[in-house]
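A single protein chain has been omitted from the complex, and every remaining protein chain is retained in its original position.
So that you can tell them apart, the chains are marked A and B in the order they are listed, and the count of residues begins at 1 in each.
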Amino acid sequence: MNWVWANLDLIRDRTLDHLILSVPPIILSFVIALPLGWLANRYRLSRGVILTVSGLLYAIPSFPMFIVLPALVGTTLRSPLNLVIALTIYGVALMVRVVADGLASVDADVQRSAVAVGFSTWTNFWQVELPLSGPVLLAGLRVVAVSTVSLATVGAVIGAQSLGSLFTDGFQRGIQAEIITGIVATVLLALLLDGALVAVGRLALPWTRARKSVRAAARLRLPVEVTP
Amino acid sequence: MFTVKKGRLAAIAAVAVGAVVALAGCASGDPLGAGSTASGDSKTLVVGSQDYYSNEIIAEIYAQALEANGVTVDRQFRIGQREVYLPEITGGKIDVFPEYTGSLLQALDKKAAGGTADETYAELKKTLPSGLSVLDQAAATDQNSWTVTQAFAKKYNLTDIASLKKVTEPITVGGNSELETRPYGPTALKEKYGIETAGFKPVEDGGGPLTVKALVQGDIQLANIYTASPNIKSDNLVALTDPDGLFFPDNVVPVVSKKVDDKTAAVLNKVSAALSAENLVSLNSESVNDQKSAKAIAADWLKQAALF
Partner (left out) sequence: MNIFGDALNWIIDPANYSGPGAIPMRLLEHLGFTFLTLLVASAIAIPFGFVIGHTGRGRGLAVTTSGGLRAIPTLGLLTLVALWIGIGLGAPYVALTVLAIPPILAGAYTGFEAIDRGAIDAARAVGMSEVQILTQVEIPLGLPLLIGGLRSAALQVVATATLAAYVADFGLGRYLFSGLKTRDYAQMLGGSILVILLALALEGIFATIQRVVVPRGVASTRLLVDRARPARPRPGMEPAITKGNP
């Protein structure tokens, strides 16, 4: 603990660096995955293409990705932008499938009713499909958040500052407390962002809170009212 | 019902987009954003450092010395090994960087001749790309060495690098992965001295605790450890002498851009004049053994040296 007290400012700085690296990719991947997922869910052809491509992107290991990307987009190796782009690619690859599956999980009857009462594709998406697939999207975004925070540490190996720098520095100097601090801080940050997403989810999807019983019913596959 | 929901979602979407924009703004304005930087502001100097704790301490000393003399400093520390940061220095994105004469010379010119500390320094001055210069070199050195344990040295009566030829057991070499292809690496041992090595084990800690541990435990027999490492003393290691100049002398020297004027250069020269070889070892020891931060170590040293 002594190390922690003596280096609070360092820990604070690296945590901020880490936030700057990991928050934009989480938000960007949601924003980008939404239209792509919708497209994947909507047409059979685009589904194949989009899901295959995102699956392939997802298979690219992070460390090589951080190295390959600058060669492609012209950023410098240790630029935060490089890492933000790489982490966004992973986030999108994961979220697209979640969005597609989430939208597909919306009850066909509800969709048909929406069309019947005259909803356009646009309003149907915003007012029916998106809210109803909300819980699935939120679950997916939470996974994206945790893995993004964790992945960002690898940037330290190529010289981008983050909580991962505590690993490489502690490793060189043989300070275990520093590495442990880095691990704990990374996990806490991941949990913090996860918690923030849950809070956002409560705000955006207020009806899910009051639906514990509904959730239980869903697990038993009993028919339940979808609209709150 | 739906309109309420829509309003909420829209609000959250707006907040999210706002956050992205704000954070993206942070990211590009962030000092780490290599390409961007504060280079436009002529009063701010960018001080960089390698991804090596000892180098960071020296950079921090430079930074604090500059600040004590009214210069605004933008610290961009721990930016990888020479291969990563060299293009940024030559590209003028970093103004002050602590370097090591011989290693930098070899990185710039693979066929460099080297020699004594002064010869190496003079050659380096000539080799530097235009726009860059080196200030005075310090007496402090942190050079590469071939290091063995004291017991191993005693067993085979080892003194200098050439005497490794007397070793009859297989010698496994350890060090950072780039060592394998360095001009003083295992290949050079074979070509220059006929010393056969039995394999190479990479440990990416810059001759740090894990390399030392591997050496002491016998996982490796020969390691590249920097001569300013406090472990040499604390773990009973022997750095083999290098009479033939296999390793270039590596005196600490600030590499600076054109933005460093004479007055600023004088500040850094004053630091270099005071930085002795013993100083560097004890600075490193404060970092590794006392676990002090670079900031604290630098501040203490500057206070003790009473330069400003």
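Throughout what follows, a contact is a pair of C-beta atoms (placed from the backbone, for glycine too) under 8 Å apart; a residue touches a chain by one contact, two chains touch by 3 or more.
Remember, it's a predicted structure, so these values are computed and weren't measured experimentally.
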Answer key for A:50, A:94 or A:114 versus the chain not shown reads A:94
Among the options A:24, A:37, A:80 or A:164, the absent chain makes contact with A:164
Touch assignment to the omitted chain, from B:180, B:244 or B:261, lands on B:180
Omitted-chain footprint on chain B covers residues 81, 83-84, 174, 176-178, 180-181, 199-204, 209-211, 213-214, 217, 219-220
Touching the unshown chain, chain A contributes residues 55-56, 58-65, 67-68, 71, 90, 94, 97-98, 101-102, 104-107, 132-136, 139-140, 142-143, 146-151, 153-154, 156-158, 163-164, 166-168, 170-171, 174, 176, 179-180, 182-183, 186-187, 190-191, 194, 208, 211, 215, 218-221, 224, 226
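We adopt the following convention: only the chains that are shown with their structure count from here on.
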Cα centre of chain A to Cα centre of chain B, whole Å, reads 36
Listed in rising order, the residues of chain A that touch chain B in the complex are 2-3, 6-7, 10, 17, 19-21, 23-24, 27-28, 30-31, 75-81, 84, 126-128, 130-131, 158-161, 165, 168-169, 171-175, 177-178, 200, 203-204, 206, 227
Per the touch rule, the chain B residues reaching chain A in their complex are 1-2, 5-6, 8-9, 12, 16-17, 19-20, 23-24, 26-28, 30, 32-35, 51-53, 78-80, 84-85, 87-88, 204-206, 208-210, 287-288, 291-293, 296
